[in-house]
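With one protein chain withheld, the remaining protein chains of the complex are depicted in position.
After this line comes chain A, so read on.
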Amino acid sequence: MKKVLLLAVFALASAVTYAGGYRVSLQGNKALAMGHTGVAVINSSESVFFNPAALVYLEDKFSISAGVHGVFSNIAYQDSETGANARTDSPVGTPLYLYASYQATDWLAFGLGVYTPYGSSVEYEDDWAGSHLVNNIDLQAIYIQPTVSFKINDKLSFGGGPIYVTGSVNFNRNLNRTLTDLDGNRANVTIDASGVSSWGWVASTMVNLTDDLHIGATYRSEIILDAEDGTAEFENIPNSPLTPFENTSIKASLPMPAEMTVGMSYDFCESWTFAFDYNRTFWDVYNSLDIDFANEAIPDSKNARNYKNSSIYRFGMQYDATKMFTLRAGYYFDESPVREGYFAPETPRNDSNNFTAGLTVNLGEHLQIDASFLYSHFKEVDASYNYYFENGVAVPFKGTYKTNAFVPGLGLTYKL
């Protein structure tokens, strides 16, 4: 019976994806299995992320959830004009999360969250056709969020807290399309910045219209990671005053955009829950990726991004099948923040359809295993990045992209 159920869930599994840009929507196995909905769902300490105001309504005195997702993402590129083609061989991403909540009094709860909502790990073959834009990138941002949640009454609560972010980025690309050393090795630069930290905040509210119908809203502030003492390491530079590239320090800013989520959940027929979330990510802050080299002889690198604000529409279902099993499935549509002509290969995101499924296995009173699976489907897209310049002349990088991602996840929940 257990096996049958398990197979049924995976057969059902509709697709899922992670979000546009370098947003990685993998902040909890329970929520992800329901299309990463959760702003109006009251069921676990994952609410530290999704809606801190919900924590105060949790039934358990103490709850802790931790988990990991394995991100298997692939990008294929081809240019039918030249036959150039490439596939990424990106390392498996493993975003983690940890949430704890503690019910201090009837009206007050505390929480702590550690999660990674932004990140990217893309690795092309060195010197591929778009190597003047990116060879590989590894971006990580860890959010640490102490949280407080209090209720006005059984209908209305508020929550929120400060967010401390520590991030790192490692990025390598070739300097241009042709520069090599004497032996033909392509000149390239590696930008590295780690331990970059900043502060932000989150605030949310929860409205229980009835016992079964909930509405929630969460706003997470924009956080800009300013790297003040990153490094730039140049490799395969010809020995010539005409190519004055020497290792130097850099300054760069990378924004983690603000995100507003509103949504509802509805419990029906005793054991079913439906949830809907709407996310608006304020990507317009990501206007340009600029790298300021401390060495004045090296021209600063300006890379237009011009992202636009984007929306995500999320739908999730939960079914308490047995005392032991809770099954979940979901779908979300993720709009790309990338405008036409700005399709850069380090985050080649077009609109995606995402299908999710998962389940929770209750092992006794206190322990749960949470599993989820996400499949992100991107349509094949002809796109170009038109803002790379050589000697003042724009050199568009065109081609066809096809992307997908598979994200299995596993977590544990312990509650008292």
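We adopt the following convention: contacts are C-beta pairs under 8 Å (C-beta built on N, C-alpha and C of every residue); 3 or more make two chains touch, one makes a residue touch a chain; residues count from 1.
Here, contacts and distances are computed from a predicted model.
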| item | value |
| --- | --- |
| Options "Dihydroorotate dehydrogenase", "Chemotaxis protein CheA", "Phosphate transport system permease protein" or "G-D-S-L family lipolytic protein": UniProt name of the undisplayed chain | "G-D-S-L family lipolytic protein" |
| Candidates A:N153, A:T210 or A:N391 - the one touching the absent chain | A:N391 |
| Of A:A104, A:A258, A:A304 or A:V361, the residue in touch with the unshown chain | A:V361 |
| Contacting the left-out chain in the complete assembly, out of A:T166, A:T180, A:S249 or A:N303 | A:T180 |
| Absent chain, residues of chain A that touch it | 2-3, 6, 10, 70, 72, 74-76, 78-83, 85, 87, 92, 129, 177-184, 238-243, 361, 363, 369, 371, 373, 378, 380, 390-391, 393, 395-396, 400, 402-404, 406, 408, 410 |
